[in-house]
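One chain of protein is taken out of this complex; the other chains stay put.
All chains are identified by letter, namely A and B, in their written order; residue positions are counted from 1 within each chain.
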């Protein structure tokens, strides 16, 4: 009954899309060396890389929320000139090949970089090849996802609630904190999830700017890539672990955050 | 003074390589120029990424010598190439940067006859131009105060680096294990690391931004490059012509100019 109501011009491409997205995943599952799973998983580097991945992706998401939500507000609400240019600049990391992004980070934050050399000169701190560099690289690549979703949510939110708050004595900051932010919370959550997922899978900018060293900068995608050079079977297992952990996390969070979406309407 | 020494070492390395490769050993009958009714069509060569410049040059020469012959290249990491070949990619020649990936291909029964080692590569220490950190030898890779890059043990140059460190008794303290030579070199070029352990050929290819320092322990981990024609080659004549050119005196000279040395 229900199938009759889904028009074929939608059903056929939708089915193809599902197949396109799910089949590579199925391939991964089929080729997983299940018998070696135990040994591969308990290999010392795996837990370390997984922990580092989760930690750095979570930190990158936190940084993105703290910096990205205000940026989204500026893009959505301020009437400042040059906003269009700003928005275009924000999306640059989306189109930039991540490896180039990594090089760009070097040019600014590397020890020979514009800011980095000053930092190294005054405090002796160098950023590349540290866990902080992993977080920075992931933030650079992933924050635009958050900014764009939150800006969309802000634009969709009814700005008259902010007027109402103003007539109740709330200045713009109080309004933002107590009215705007709660109203767009589902959008922030969705953006944070997207950001986290992107950070978790980040490879190019990380390996370029942070390098690859087990325990400090080797995240799961790096471990997967290098395993692929020597032992494709191990690479499949590592990919599977990354996949399962991220899917489990997202499912858990979805019930908490995205479950109650319609209230803001 | 320091850079003078580096240059001297570099020159010595080049001269040594040239000296060793000077002989015309192993050059099979060079039929390429002789046969008027030689190979035609397209010959497809799968070659390790480090061979890009030399092979492109040699391919051009082969095309110049043979009307109607086109040489097509697929340059990538040896393991990626081996994977592609075992997955059925059509090719005439496979040139690997290590024996392991060549073994993947021969074990799959894809090679035509025994592969032969046609050239070799050794490690060098790459430092930014001017060698600001004053790196002199392999022992500097044990220094805590330097920012150092090596290749990840999973990739060939990393495996070679481990061998060299083991043989020299140096406990390396790298800050990063790069996914390939190119990534390591980029960090040297940007001045973000004080030194990286890479192949001599990579130092040559990197140009003026990078200086190479040869070191004696490199002899403990010489990387041999094997090459074979493939059993299922669509153009066996073209394949043979290309292999012959690579192994000829002319081919060996070109390889040496790029930093390779005779096997």
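Some points to look at:
Quick note on the criterion: contacts are C-beta pairs under 8 Å (C-beta built on N, C-alpha and C of every residue); 3 or more make two chains touch, one makes a residue touch a chain.
The working rule: contacts and distances are computed from a predicted model.
Per UniProt, the protein behind the absent chain is "Molybdate transport system ATP-binding protein"; the candidates were "Tat (Twin-arginine translocation) pathway signal sequence", "Tripartite-type tricarboxylate transporter receptor subunit TctC", "Cytochrome C biogenesis protein ResB" or "Molybdate transport system ATP-binding protein". All shown chains touched by the missing chain in the whole complex, by label: A.
Interface note for the absent chain: among A:174, A:233 or A:249, the touching residue is A:174. Contact with the omitted chain, checked across A:24, A:47, A:70 or A:182, is made by A:182.
Listed residues A:86, A:108, A:166 or A:250: the one in touch with the omitted chain is A:166.
Residues of chain A that touch the chain left out of view are 158, 160-161, 163-171, 174-175, 178-179, 182-183, 185, 263-265.
In this text, only the chains that are shown with their structure count from here on.
Contact residues of chain B toward chain A in the complex are 77, 79, 83, 147, 149, 152, 154-155, 174-179, 183, 186-187, 190-192. Residues 103, 106-107, 110-112, 126, 128-129, 207-208, 210-214, 217-218, 222, 225-230, 232 of chain A are the ones that touch chain B when the two sit in their complex.
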